[in-house]
Structures are given as structure tokens and as C-alpha cells.
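Here it is, the structure, as C-alpha cells.
Excluded from the complex is one protein chain; the other protein chains are retained at their positions.
Coming up: chain A.
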Amino acid sequence: MKRYKNPDIFEPLAMAYALGTLHGKARLRFEQLMARHLYLRATVQAYQQKLNGLAEILPPQAVHARVWQGIEQHLNLKVAQPSFWSRLQNQLNWALPSLAAIIAAVLTAFFLHQPPKPQAYVAALKSTQQHPQLVLAMAKHDEMKISFDLLDQNITNPQGMIPTLWCISKKKDEPPMRMGTLEPTKPEISINAKMWQGLEGASQFAISLEPNTVSASTQPQGEIILSGTLHPLGQ
């Protein structure tokens, strides 16, 4: 399993799996690991999304009407003749897509509802150093904490230095937000409502090594050793 923790190993395997060239026992082994590890599933899904764009350039091919009839029958879909208003709406959708988008955006933003908020965020933090290391971080709203999976490895911190988690904003002029420190015995950090709100506008998590003699600073003073993009889940 250890080799699958190295991004230089698991990312090419995830790509080969997504492309379909991972076969036989290697494929089965990888599928078993994917069932257990979120980061492998997420990596495969990301590459499937990228590679499957190749379907866009295929020349279209006429499909027999029986295929739709079969789908309709299986799903018991009753696609009624659209009403005048539906037809008008569809005309607008196709003939005037920009107008429809503006109307939808305005209605959504001001009159209907706010978009659902993520219930969790996940990040795979890769080492910025030469030695490969991966740490998974998941922030959950229902628990108001950030949990870490160190994948059986320890974060190497020289004596007197403490691994500290930072939340990096999407806006470059905003300073990073200090989320807390990682204790070797307790791989989680409790967060408050303000911190949770801060995750909405965040692009990355980063872990730096901060000297424990300095009182908690608002900016990283030490070296960033791990960083990774933050992805919302459960929207």
C-alpha cells in the first residue's frame, strides 16, 4: 500500500485507470484501494473528467428511435407535450441563451434561493519538499473540525517547530487565515463559525512549520511544507 501514497505512483495509475489501460490484477488491486481511499477515487474522477472531453470531438452518429423508446419505457417517463409557457421558455433557452442566463442568474440570486452551501471541504496536501508525502485534510460542517489522514506517516518537524495549518484565500490581497496547529497525538483541529465561513472563499490549505517560541502569528513565519487545493463537497 505504501507505494500508492506517493503521488508520483498513484497519479499515473489513476490516469491509466481513467484511460482504461490498467488491466488484469493491477486494475483489480487499484479498484480495491479506490474503494477504501477517497483521494484515489477523487484523482480518478478528476482524470476521467479531463480525458472524457475527447468525446466532444467525435463526429455525431444517428441513433435509432428505439433507444429513446427503451429509455422512456424503462424509466416510465411521461414526457407531456410542453405547455405554451414551457415552449416559450425553451425557445428562449435555445434562441437567446445569454438572455436566459441573465434572467436565471438574476432570479436565482435575488428572488429564488441562495445556492446550497458545501457541507465539507477536502484537500490532498502534497509535499513542497523533495521527499514525497501526502496528507489528506477534511473539514466537516456538522463536526466543526478539520480531520487529517497522515497515511501512516508523520510530519517531520524539527525540534521547536510546530506544524500549523493555514487557509489561503482565492483573493490574492487577503492574508492567509491561521486555522490551528497539528498535534502528533490528535490529528484534528476544531474550528469556529468564522473559520468555516473563511473556507468558502479559500483556494488552498497549507501547512507551515512555525517556531513554538513565537506567539501565534497572523502570517506564516516558517517554511510551507505541504499544500493542496481545497475542494467543496456535498453541494
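The rule is simple: a contact is a pair of C-beta atoms (placed from the backbone, for glycine too) under 8 Å apart; a residue touches a chain by one contact, two chains touch by 3 or more; residues count from 1.
Just so we're on the same page, contacts and distances are computed from a predicted model.
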What protein name does the UniProt record of the undisplayed chain give, "Dimethyl sulfoxide reductase anchor subunit", "RNA polymerase sigma-70 factor, ECF subfamily", "Electron transfer flavoprotein subunit alpha" or "Histidine kinase domain-containing protein"? "RNA polymerase sigma-70 factor, ECF subfamily"
Per the whole complex, from A:Ile9, A:Ile71 or A:Ala216 the residue touching the absent chain is A:Ile71
Residue touching the undisplayed chain, where the options are A:Met15, A:Ala123 or A:Ile155: A:Met15
Which residue from A:Gln32, A:Gln49 or A:Ser190 sits in contact with the chain not drawn here? A:Gln49
State which residues belonging to chain A touch the missing partner chain. 11-12, 15-16, 19-21, 23, 45, 48-64, 66-68, 70-71, 74-75, 77-80, 82, 86, 90, 93-94, 97, 101, 104, 232, 235
